[in-house]
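All protein chains of the complex are present and in place, except for one that has been dropped.
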Amino acid sequence: MKKVSDSLKINVEVMDQEDVIVVRQEIRQLMRGLGFSLMDQTRVVTAVSELARNIIVHAGQGRVEAYQVIDQHRIGISCIFTDEGPGIHDVQKALEPGFSTANSMGIGLGGAKNLCNEFDIESALGKGTKVTITEWLK
Amino acid sequence: MSEIEKKTAELLKKNEKQIHELWKTLLIAKAKNLVEMIGLDRMKENTLEVLGQFSALLSSGTDIQMDDYRQMRKILGDLSKDLTLKNMSPSETATFIFSLKDAIVPVFQKEHKDDRLLMDYILVINRVIDQLGLYTFEVYLESRESLIREQQQAFMEVSVPVVKIWDRILMIPLVGMLDSTRTQLMMETMLTSLEDNQANVAILDISGIPVVDTLVARHLVTAASAAKLMGAECIITGIRAKISQTLVQLGVDLSGFSTCSTLADGLRMALASTEQRIG
Partner (left out) sequence: MNNVTILKIGETIIVPIQIDLHDAAAKSLQEDILKRIEKYGSKGLIIDVSAVEIIDSFLGRVLVETSKMAKLMGADTVIAGMRKEVVLTLLHLGLAMGDLKTALNIEEGLVLLSRQQGRNNEKSIR
(Lines give C-alpha, C1' and ligand atoms only; values in the text may rest on other atoms or scores of the structure.)
Protein backbone atom coordinates (compact mmCIF):
# COMPACT_ATOMS: atom_id res chain seq x y z
CA MET A 1 0.00 0.00 0.00
CA LYS A 2 1.17 3.45 -0.84
CA LYS A 3 1.78 5.82 2.01
CA VAL A 4 1.40 9.52 1.59
CA SER A 5 3.97 11.90 2.92
CA ASP A 6 2.74 15.27 4.10
CA SER A 7 6.09 16.96 3.88
CA LEU A 8 5.93 17.86 0.21
CA LYS A 9 2.65 18.87 -1.22
CA ILE A 10 1.20 20.85 -4.08
CA ASN A 11 -2.40 21.93 -4.30
CA VAL A 12 -3.35 24.25 -7.13
CA GLU A 13 -6.74 25.35 -8.34
CA VAL A 14 -6.75 25.30 -12.13
CA MET A 15 -8.95 27.89 -13.78
CA ASP A 16 -7.10 28.99 -16.89
CA GLN A 17 -4.09 28.23 -19.07
CA GLU A 18 -1.77 30.30 -16.91
CA ASP A 19 -2.53 27.92 -14.04
CA VAL A 20 -1.49 24.97 -16.20
CA ILE A 21 1.94 26.56 -16.53
CA VAL A 22 2.10 27.06 -12.75
CA VAL A 23 1.18 23.40 -12.15
CA ARG A 24 3.85 22.25 -14.60
CA GLN A 25 6.53 24.32 -12.94
CA GLU A 26 5.61 23.31 -9.40
CA ILE A 27 5.47 19.61 -10.18
CA ARG A 28 8.79 19.81 -11.98
CA GLN A 29 10.25 21.48 -8.90
CA LEU A 30 8.87 18.76 -6.65
CA MET A 31 10.26 16.02 -8.88
CA ARG A 32 13.66 17.65 -9.08
CA GLY A 33 13.72 17.82 -5.27
CA LEU A 34 12.94 14.12 -5.06
CA GLY A 35 15.85 13.30 -7.35
CA PHE A 36 14.04 12.36 -10.57
CA SER A 37 16.15 12.52 -13.72
CA LEU A 38 15.60 15.25 -16.28
CA MET A 39 14.19 12.60 -18.59
CA ASP A 40 11.60 11.47 -16.01
CA GLN A 41 10.73 15.07 -15.13
CA THR A 42 10.12 15.96 -18.77
CA ARG A 43 8.01 12.87 -19.41
CA VAL A 44 5.80 13.23 -16.35
CA VAL A 45 5.41 17.01 -16.60
CA THR A 46 4.27 16.54 -20.19
CA ALA A 47 1.58 14.15 -18.93
CA VAL A 48 0.67 16.70 -16.28
CA SER A 49 0.32 19.33 -18.98
CA GLU A 50 -2.03 17.11 -20.97
CA LEU A 51 -4.19 16.23 -17.97
CA ALA A 52 -4.35 19.78 -16.63
CA ARG A 53 -5.40 20.97 -20.08
CA ASN A 54 -8.17 18.33 -20.10
CA ILE A 55 -9.58 19.94 -16.94
CA ILE A 56 -9.73 23.37 -18.58
CA VAL A 57 -11.11 22.10 -21.88
CA HIS A 58 -13.74 19.70 -20.57
CA ALA A 59 -14.71 21.02 -17.15
CA GLY A 60 -13.63 24.65 -17.19
CA GLN A 61 -11.94 24.37 -13.82
CA GLY A 62 -10.65 21.87 -11.32
CA ARG A 63 -7.83 21.04 -8.96
CA VAL A 64 -4.37 19.51 -9.23
CA GLU A 65 -2.68 18.01 -6.21
CA ALA A 66 0.72 16.36 -6.02
CA TYR A 67 2.68 14.76 -3.23
CA GLN A 68 5.42 12.35 -2.42
CA VAL A 69 4.39 8.71 -1.95
CA ILE A 70 6.27 5.89 -0.29
CA ASP A 71 5.74 2.16 -0.42
CA GLN A 72 7.87 -0.63 1.03
CA HIS A 73 11.11 0.04 -0.76
CA ARG A 74 10.72 3.03 -3.06
CA ILE A 75 9.55 6.59 -3.22
CA GLY A 76 7.61 8.33 -5.91
CA ILE A 77 5.25 11.11 -6.76
CA SER A 78 1.49 11.04 -7.25
CA CYS A 79 -0.53 13.72 -9.01
CA ILE A 80 -4.29 13.90 -8.78
CA PHE A 81 -6.44 15.80 -11.27
CA THR A 82 -10.04 16.37 -10.19
CA ASP A 83 -12.87 18.27 -11.80
CA GLU A 84 -16.63 18.47 -11.48
CA GLY A 85 -17.20 18.53 -15.20
CA PRO A 86 -19.48 16.44 -17.40
CA GLY A 87 -17.52 13.20 -16.83
CA ILE A 88 -16.48 10.71 -19.46
CA HIS A 89 -19.08 8.59 -21.17
CA ASP A 90 -16.89 5.61 -22.09
CA VAL A 91 -13.62 5.58 -20.13
CA GLN A 92 -12.31 2.51 -21.91
CA LYS A 93 -12.80 4.13 -25.28
CA ALA A 94 -11.30 7.42 -24.11
CA LEU A 95 -8.09 5.55 -23.28
CA GLU A 96 -7.69 4.13 -26.76
CA PRO A 97 -4.80 5.58 -28.71
CA GLY A 98 -5.81 8.40 -30.98
CA PHE A 99 -9.08 9.05 -29.21
CA SER A 100 -9.74 12.73 -28.76
CA THR A 101 -12.91 14.73 -28.61
CA ALA A 102 -13.46 17.39 -31.21
CA ASN A 103 -11.57 20.66 -30.90
CA SER A 104 -9.64 19.67 -27.77
CA MET A 105 -6.51 19.08 -29.87
CA GLY A 106 -5.21 16.76 -27.16
CA ILE A 107 -3.81 13.31 -27.85
CA GLY A 108 -6.33 12.08 -25.36
CA LEU A 109 -5.89 10.26 -22.11
CA GLY A 110 -4.12 7.36 -23.79
CA GLY A 111 -1.12 9.52 -24.61
CA ALA A 112 -0.83 10.74 -21.03
CA LYS A 113 -1.17 7.18 -19.78
CA ASN A 114 1.84 6.14 -21.85
CA LEU A 115 3.96 8.76 -20.14
CA CYS A 116 3.81 7.55 -16.55
CA ASN A 117 4.26 4.37 -14.48
CA GLU A 118 0.75 4.18 -13.10
CA PHE A 119 -2.48 5.69 -14.34
CA ASP A 120 -5.87 5.49 -12.73
CA ILE A 121 -9.14 7.09 -13.73
CA GLU A 122 -12.57 7.36 -12.13
CA SER A 123 -15.35 9.17 -13.88
CA ALA A 124 -19.07 9.60 -13.33
CA LEU A 125 -21.35 11.20 -15.89
CA GLY A 126 -22.54 14.57 -14.68
CA LYS A 127 -20.37 14.42 -11.59
CA GLY A 128 -16.81 14.75 -12.73
CA THR A 129 -13.51 13.00 -13.33
CA LYS A 130 -10.54 12.09 -11.18
CA VAL A 131 -7.27 11.01 -12.73
CA THR A 132 -4.34 9.84 -10.60
CA ILE A 133 -0.87 9.27 -12.00
CA THR A 134 2.13 7.90 -10.14
CA GLU A 135 5.78 7.79 -11.07
CA TRP A 136 8.35 5.81 -9.05
CA LEU A 137 11.92 6.80 -8.53
CA LYS A 138 14.18 4.16 -10.06
CA MET B 1 8.01 -24.90 25.18
CA SER B 2 7.91 -28.66 25.15
CA GLU B 3 9.89 -30.85 27.47
CA ILE B 4 11.50 -32.76 24.60
CA GLU B 5 12.99 -29.67 23.05
CA LYS B 6 14.43 -28.58 26.36
CA LYS B 7 15.92 -31.99 26.93
CA THR B 8 17.38 -32.02 23.41
CA ALA B 9 18.98 -28.65 24.02
CA GLU B 10 20.52 -29.92 27.23
CA LEU B 11 21.92 -33.00 25.52
CA LEU B 12 23.35 -30.84 22.78
CA LYS B 13 24.96 -28.49 25.26
CA LYS B 14 26.44 -31.36 27.23
CA ASN B 15 28.02 -32.99 24.16
CA GLU B 16 28.81 -29.80 22.31
CA LYS B 17 32.57 -30.29 22.24
CA GLN B 18 32.38 -33.84 20.98
CA ILE B 19 29.79 -32.96 18.31
CA HIS B 20 31.85 -30.03 17.15
CA GLU B 21 34.92 -32.21 16.67
CA LEU B 22 32.94 -34.81 14.75
CA TRP B 23 31.24 -32.19 12.58
CA LYS B 24 34.57 -30.65 11.59
CA THR B 25 36.02 -34.05 10.80
CA LEU B 26 33.01 -34.95 8.71
CA LEU B 27 33.16 -31.71 6.76
CA ILE B 28 36.86 -32.11 6.02
CA ALA B 29 36.36 -35.72 4.97
CA LYS B 30 33.13 -35.43 3.02
CA ALA B 31 33.03 -31.87 1.74
CA LYS B 32 36.57 -31.04 0.80
CA ASN B 33 35.58 -28.48 -1.82
CA LEU B 34 33.35 -26.70 0.57
CA VAL B 35 36.00 -26.46 3.26
CA GLU B 36 38.52 -25.20 0.75
CA MET B 37 36.15 -22.50 -0.36
CA ILE B 38 35.24 -21.38 3.13
CA GLY B 39 38.75 -21.72 4.50
CA LEU B 40 39.67 -23.91 7.46
CA ASP B 41 39.69 -21.12 10.01
CA ARG B 42 36.34 -19.71 9.03
CA MET B 43 34.89 -23.21 8.93
CA LYS B 44 36.00 -23.84 12.51
CA GLU B 45 34.63 -20.52 13.62
CA ASN B 46 31.30 -20.90 11.84
CA THR B 47 30.70 -24.46 13.02
CA LEU B 48 31.37 -23.44 16.59
CA GLU B 49 29.11 -20.45 16.31
CA VAL B 50 26.25 -22.39 14.70
CA LEU B 51 26.46 -25.15 17.26
CA GLY B 52 26.50 -22.68 20.14
CA GLN B 53 23.48 -20.87 18.74
CA PHE B 54 21.76 -24.15 18.09
CA SER B 55 21.83 -25.46 21.63
CA ALA B 56 20.93 -22.05 23.01
CA LEU B 57 18.02 -21.57 20.60
CA LEU B 58 16.39 -25.00 20.77
CA SER B 59 14.93 -24.27 24.19
CA SER B 60 13.10 -21.25 22.84
CA GLY B 61 11.52 -23.03 19.87
CA THR B 62 12.07 -24.88 16.63
CA ASP B 63 10.65 -22.41 14.14
CA ILE B 64 13.63 -20.77 12.49
CA GLN B 65 11.53 -17.80 11.34
CA MET B 66 11.45 -16.63 14.97
CA ASP B 67 13.34 -13.53 15.93
CA ASP B 68 15.66 -15.57 18.19
CA TYR B 69 17.08 -17.29 15.13
CA ARG B 70 18.10 -14.03 13.47
CA GLN B 71 21.81 -14.41 14.26
CA MET B 72 21.72 -18.04 13.12
CA ARG B 73 20.05 -17.08 9.84
CA LYS B 74 22.60 -14.37 9.33
CA ILE B 75 25.57 -16.72 9.75
CA LEU B 76 24.13 -19.29 7.36
CA GLY B 77 22.84 -16.65 4.96
CA ASP B 78 26.23 -14.94 4.67
CA LEU B 79 27.91 -18.28 4.17
CA SER B 80 25.42 -19.28 1.49
CA LYS B 81 25.80 -15.95 -0.32
CA ASP B 82 29.58 -16.27 -0.34
CA LEU B 83 29.42 -19.79 -1.70
CA THR B 84 26.98 -18.78 -4.42
CA LEU B 85 29.33 -16.09 -5.63
CA LYS B 86 32.11 -18.69 -5.65
CA ASN B 87 29.95 -20.83 -7.93
CA MET B 88 29.31 -23.61 -5.47
CA SER B 89 26.20 -25.67 -6.17
CA PRO B 90 23.21 -25.39 -3.83
CA SER B 91 23.60 -28.98 -2.64
CA GLU B 92 27.25 -28.42 -1.81
CA THR B 93 26.21 -25.31 0.07
CA ALA B 94 23.52 -27.15 1.99
CA THR B 95 25.99 -29.91 2.92
CA PHE B 96 27.45 -27.57 5.50
CA ILE B 97 24.38 -27.57 7.70
CA PHE B 98 23.09 -31.05 6.78
CA SER B 99 26.32 -32.71 7.87
CA LEU B 100 25.59 -31.46 11.36
CA LYS B 101 22.93 -34.19 11.58
CA ASP B 102 25.55 -36.82 10.88
CA ALA B 103 27.61 -35.40 13.69
CA ILE B 104 24.81 -35.22 16.23
CA VAL B 105 23.10 -38.56 15.67
CA PRO B 106 26.05 -40.90 16.43
CA VAL B 107 26.99 -38.93 19.52
CA PHE B 108 23.44 -39.04 20.82
CA GLN B 109 23.18 -42.73 20.02
CA LYS B 110 26.37 -43.59 21.81
CA GLU B 111 25.74 -41.52 24.91
CA HIS B 112 22.04 -42.14 25.29
CA LYS B 113 21.29 -45.45 23.71
CA ASP B 114 19.19 -46.40 26.67
CA ASP B 115 17.11 -43.28 26.53
CA ARG B 116 13.72 -44.25 25.17
CA LEU B 117 13.27 -40.71 23.99
CA LEU B 118 16.28 -40.84 21.67
CA MET B 119 14.08 -40.95 18.60
CA ASP B 120 12.20 -37.82 19.72
CA TYR B 121 15.43 -35.90 20.27
CA ILE B 122 16.63 -36.77 16.83
CA LEU B 123 13.32 -35.68 15.35
CA VAL B 124 13.66 -32.27 16.98
CA ILE B 125 17.18 -31.90 15.62
CA ASN B 126 15.97 -32.95 12.17
CA ARG B 127 13.13 -30.50 12.17
CA VAL B 128 15.41 -27.53 12.77
CA ILE B 129 18.26 -28.60 10.55
CA ASP B 130 15.92 -29.29 7.64
CA GLN B 131 14.54 -25.79 7.91
CA LEU B 132 18.03 -24.34 8.06
CA GLY B 133 19.03 -26.36 5.01
CA LEU B 134 16.07 -25.06 3.07
CA TYR B 135 16.92 -21.58 4.23
CA THR B 136 20.45 -21.79 2.76
CA PHE B 137 18.82 -22.96 -0.44
CA GLU B 138 16.51 -19.96 -0.51
CA VAL B 139 19.40 -17.61 0.09
CA TYR B 140 21.28 -19.36 -2.68
CA LEU B 141 18.41 -18.72 -5.09
CA GLU B 142 18.04 -15.12 -4.04
CA SER B 143 21.71 -14.30 -4.44
CA ARG B 144 21.73 -16.15 -7.73
CA GLU B 145 18.83 -14.04 -8.97
CA SER B 146 20.36 -10.79 -7.87
CA LEU B 147 23.60 -11.85 -9.55
CA ILE B 148 21.67 -12.42 -12.78
CA ARG B 149 19.95 -9.06 -12.43
CA GLU B 150 23.29 -7.32 -11.96
CA GLN B 151 24.75 -9.09 -14.95
CA GLN B 152 21.76 -8.16 -17.07
CA GLN B 153 22.17 -4.56 -16.03
CA ALA B 154 25.88 -4.64 -16.82
CA PHE B 155 25.15 -6.29 -20.13
CA MET B 156 22.61 -3.60 -20.95
CA GLU B 157 25.12 -0.90 -20.29
CA VAL B 158 27.81 -2.33 -22.49
CA SER B 159 25.38 -3.45 -25.13
CA VAL B 160 24.81 0.00 -26.58
CA PRO B 161 28.11 1.39 -27.73
CA VAL B 162 28.03 4.64 -29.64
CA VAL B 163 31.08 5.14 -31.81
CA LYS B 164 32.12 8.49 -33.14
CA ILE B 165 33.21 7.13 -36.48
CA TRP B 166 34.00 10.43 -38.20
CA ASP B 167 33.67 14.11 -37.55
CA ARG B 168 29.93 14.74 -36.91
CA ILE B 169 29.08 11.11 -37.72
CA LEU B 170 28.08 8.56 -35.07
CA MET B 171 27.71 4.83 -35.54
CA ILE B 172 25.60 2.60 -33.31
CA PRO B 173 26.07 -1.12 -33.95
CA LEU B 174 22.98 -2.98 -32.80
CA VAL B 175 23.69 -6.53 -31.72
CA GLY B 176 21.32 -9.19 -30.44
CA MET B 177 17.71 -8.69 -29.52
CA LEU B 178 16.25 -5.23 -29.65
CA ASP B 179 13.61 -5.14 -26.92
CA SER B 180 11.88 -2.06 -25.60
CA THR B 181 14.17 -1.60 -22.59
CA ARG B 182 17.25 -1.75 -24.77
CA THR B 183 15.70 0.50 -27.39
CA GLN B 184 14.94 3.07 -24.73
CA LEU B 185 18.50 2.89 -23.42
CA MET B 186 19.92 2.95 -26.93
CA MET B 187 17.91 6.03 -27.84
CA GLU B 188 18.98 7.89 -24.72
CA THR B 189 22.62 7.05 -25.32
CA MET B 190 22.37 7.97 -28.97
CA LEU B 191 20.61 11.29 -28.36
CA THR B 192 23.08 12.23 -25.63
CA SER B 193 25.99 11.56 -27.98
CA LEU B 194 24.32 13.46 -30.81
CA GLU B 195 23.89 16.40 -28.47
CA ASP B 196 27.41 16.19 -27.01
CA ASN B 197 29.15 15.80 -30.35
CA GLN B 198 26.74 18.02 -32.27
CA ALA B 199 26.76 15.21 -34.80
CA ASN B 200 24.65 15.47 -37.95
CA VAL B 201 24.39 11.83 -38.84
CA ALA B 202 23.60 8.70 -36.83
CA ILE B 203 24.28 5.39 -38.56
CA LEU B 204 22.28 2.53 -37.06
CA ASP B 205 23.92 -0.68 -38.14
CA ILE B 206 21.59 -3.66 -37.79
CA SER B 207 23.92 -6.33 -39.21
CA GLY B 208 24.05 -7.91 -35.76
CA ILE B 209 20.31 -8.30 -35.31
CA PRO B 210 19.42 -11.90 -36.10
CA VAL B 211 15.68 -11.58 -36.67
CA VAL B 212 13.58 -8.58 -37.51
CA ASP B 213 9.92 -8.81 -36.59
CA THR B 214 7.20 -6.16 -36.39
CA LEU B 215 8.20 -5.20 -32.88
CA VAL B 216 11.90 -4.85 -33.66
CA ALA B 217 11.01 -2.89 -36.78
CA ARG B 218 8.85 -0.57 -34.74
CA HIS B 219 11.70 -0.01 -32.27
CA LEU B 220 13.98 0.75 -35.17
CA VAL B 221 11.59 3.31 -36.62
CA THR B 222 11.21 4.92 -33.19
CA ALA B 223 14.99 5.17 -32.77
CA ALA B 224 15.43 6.59 -36.24
CA SER B 225 12.61 9.10 -35.65
CA ALA B 226 14.29 10.16 -32.42
CA ALA B 227 17.54 10.99 -34.23
CA LYS B 228 15.55 12.84 -36.85
CA LEU B 229 13.60 14.93 -34.33
CA MET B 230 16.89 16.02 -32.78
CA GLY B 231 17.88 17.31 -36.17
CA ALA B 232 20.26 14.56 -37.20
CA GLU B 233 20.00 12.39 -40.26
CA CYS B 234 19.55 8.70 -39.59
CA ILE B 235 21.02 6.08 -41.90
CA ILE B 236 20.12 2.45 -41.33
CA THR B 237 22.77 0.06 -42.59
CA GLY B 238 23.25 -3.67 -42.58
CA ILE B 239 19.96 -4.48 -44.28
CA ARG B 240 20.58 -7.94 -45.65
CA ALA B 241 18.44 -9.58 -48.34
CA LYS B 242 16.52 -11.60 -45.79
CA ILE B 243 15.81 -8.54 -43.68
CA SER B 244 14.72 -6.38 -46.58
CA GLN B 245 12.27 -9.10 -47.60
CA THR B 246 10.89 -9.31 -44.09
CA LEU B 247 10.56 -5.54 -43.78
CA VAL B 248 8.56 -5.25 -46.98
CA GLN B 249 6.40 -8.26 -46.19
CA LEU B 250 5.64 -6.82 -42.76
CA GLY B 251 4.71 -3.53 -44.39
CA VAL B 252 7.30 -1.54 -42.42
CA ASP B 253 7.82 1.87 -43.94
CA LEU B 254 11.41 3.06 -43.76
CA SER B 255 11.02 5.47 -46.66
CA GLY B 256 11.65 8.45 -44.42
CA PHE B 257 15.20 7.23 -43.72
CA SER B 258 18.25 6.44 -45.81
CA THR B 259 19.00 2.74 -45.85
CA CYS B 260 21.63 0.52 -47.43
CA SER B 261 23.10 -2.91 -47.07
CA THR B 262 26.69 -2.22 -46.08
CA LEU B 263 28.17 -0.04 -43.42
CA ALA B 264 30.69 1.24 -45.99
CA ASP B 265 27.91 2.59 -48.19
CA GLY B 266 26.30 4.14 -45.16
CA LEU B 267 29.51 5.90 -44.24
CA ARG B 268 29.85 7.14 -47.81
CA MET B 269 26.33 8.58 -47.64
CA ALA B 270 27.05 10.17 -44.29
CA LEU B 271 30.25 11.77 -45.58
CA ALA B 272 28.41 13.12 -48.62
CA SER B 273 25.62 14.60 -46.59
CA THR B 274 28.04 16.28 -44.18
CA GLU B 275 30.12 17.42 -47.17
CA GLN B 276 33.25 15.68 -45.94
CA ARG B 277 35.86 13.58 -47.69
CA ILE B 278 38.29 10.95 -46.51
CA GLY B 279 41.87 12.16 -46.67
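As written, the chain order gives the labels A and B, with residue 1 at the start of each chain.
Operating definition for what follows: a residue touches a chain if its C-beta (ideal position, glycine included) is under 8 Å from a C-beta of that chain, and two chains touch if they have at least 3 such contacts.
Small disclaimer: the values here were computed from a predicted structure and weren't measured.
Visitor: With respect to the chain omitted from the figure, which of B:176, B:210 or B:231 is a touching residue?
Guide: B:231
Visitor: State which residues belonging to chain B touch the missing partner chain.
Guide: 184, 187-188, 191-192, 194-195, 198-200, 222, 225-226, 228-232, 256
Visitor: Name every residue on chain A in touch with the hidden partner chain.
Guide: Where chain A meets the chain not shown: residues 17-18, 20-21, 24-25, 28, 38-39, 41-43, 45-46, 49-50, 53, 97, 105-107, 110-111, 114-115.
Throughout what follows, only the chains that are shown with their structure count from here on.
Visitor: Counting in whole Å, what is the centre-to-centre distance of chain A and chain B, each centre being its mean C-alpha position?
Guide: So the centre of chain A lies 37 Å away from the centre of chain B.
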